[in-house]
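Dropping a structure here in structure tokens format, bear with me for questions.
Of the protein chains in this complex, one is absent; all others appear in place.
Moving on to chain A:
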Amino acid sequence: MAAPLTLLLIVAVTIRAVLFRSSLAELIPERVEVVSPLNAWKRVVEGLALLDLGVSPYAGDVFHETPLIIYFFHFVIDYAEIVFMMADALTAVALYLAVKDYNKTVFRKQKYALEAERYPLDCLELIRTPKEMYYIPLKVAMFYLLNPFTILSCVAKSTCGLNNAVIALFILCTVKGSSLMSAIFLALATYQSIYPLTLFAPALLYLLQRLYIPVNWQRSSFWLFTTQYTFMYLGSLCVMVCLSFFLLSSWDFLSSVYGFILSVPDLTPNIGLFWYFFAEMFEHFRLFFICVFQINVFFYTIPLSIKLKEHPIFLIFMQIAIISIFKSYPTVGDIALYMAFLPAWNHLYRFLRNIFLVSVVLLACSALFPVLWHLWIYAGSANSNFYYAITLLFNVAQILLVSDYFYAYLRREHHLTHGLYLKRKDGSEATLVLK
């Protein structure tokens, strides 16, 4: 499988290199759908220029990246294009290896379940075969690398690509079972933007599952491992924060980075829900709604973890999707990451209910975003409501996509326990509903 993957990497790098050399390379970094005040390349360059002038990049309100990015780009600023292409390639390879390993685990569990005859007889067609699962890792890498959203994000040199790489490495380490590396990468991802904190629960669940430690409050082995993992995670996070302190000898970056993400002072339009909501918010309720919207990202973790405690990788997918939809400054690069996972759930296709509608709406909205932006900002014939409407529609489509996959996953699990062809009491064919 190395050869197709290499070919895929070469094709992806070629596409990005061609776009870097074309005239689109000046237009794409300006688009608000692709970059946000948090991860725009222009702002990274501005921060480094401020540092050269002797002014702290966090003295103004232009630079909101973490100090480690300053460290990193201070040395590689001249090779920025190569860095971002390599980040994309790294993400794709990490996802490839992670999904390959995950598929092996899935297949092994399925084999044990079949031998233990836990599946009803009529749902054999739901059983996954190695043939069907063979190409899934390659498809995952392809979905990531050849996704137009990823390509746009890379050509715009948005640091979202680096964040995605860190999260992909975290997923790889978790799937491989290395809890230290997983904790370090998760800490790095949380340090970059706060939201990956919610991935702590699925990582913990997966590692526990891998070590055959049952999730039981009374068991000491559970608590031992949990505290181990928590300490590794918090320790790495503290180390990173302290290293950042020593770069500029000040704690300014905390309010500039984390305060900015949480309090949303900059209302630059993007594809998320926050900007117009807080542009039109009554001053009196601003703090209340900031808290509501930020809690909204975090509070699905516990219920989802309880429901999906046997399926932590699907939980990771759900969490990443929820973060991408509800975070304060989303961009298309965040969406590309969870969309890369969709080939892994190919077997759920028969249970998806709205996939046609969702895909059409996503395509239409992606086409309409630049049109309505142009009409508002350049032509002056539309106003902000048009762009806002497409934002709403895009987010509704994403929510439908995620909940559709969740429904399909749960339904398949239900069928695997209760049988595929269900009959009613009188013997006629039954329909399943959620009650």
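Rule of thumb we're sticking to: a residue touches a chain if its C-beta (ideal position, glycine included) is under 8 Å from a C-beta of that chain, and two chains touch if they have at least 3 such contacts; residues count from 1.
One rule holds in what follows: contacts and distances are computed from a predicted model.
Visitor: Can you pick, from "U6 snRNA-associated Sm-like protein LSm8", "tRNA (adenine(58)-N(1))-methyltransferase catalytic subunit TRMT61A", "Sorting nexin-4 isoform X1" or "Phosphatidylinositol glycan anchor biosynthesis class T", the UniProt name of the chain not shown?
Guide: The chain we cannot see is recorded in UniProt as "Phosphatidylinositol glycan anchor biosynthesis class T".
Visitor: In the full complex, which of A:Leu273, A:Val361 or A:Ile390 touches the chain missing from this view?
Guide: A:Leu273
Visitor: Going by the contact rule already stated, which one of A:Val55, A:Leu180 or A:Cys238 would touch the omitted chain in the full complex?
Guide: Touching the chain that is not displayed is residue A:Val55.
Visitor: Using the definition of touch stated at the top, determine which of A:Leu211, A:Cys238 or A:Leu392 touches the missing chain.
Guide: Counting the whole complex, the residue in contact with the absent chain is A:Leu392.
Visitor: Can you list where chain A touches the absent chain?
Guide: Touching the chain left out of view, chain A contributes residues 30, 32, 42, 45-46, 48-50, 53, 55, 59-62, 265-269, 273, 275-283, 293, 296, 300, 303-304, 307, 322, 325-326, 376-378, 380, 383-385, 388, 392, 395-396, 399-400, 403, 406-407, 410-411, 414, 418, 422, 424-425, 430-435.
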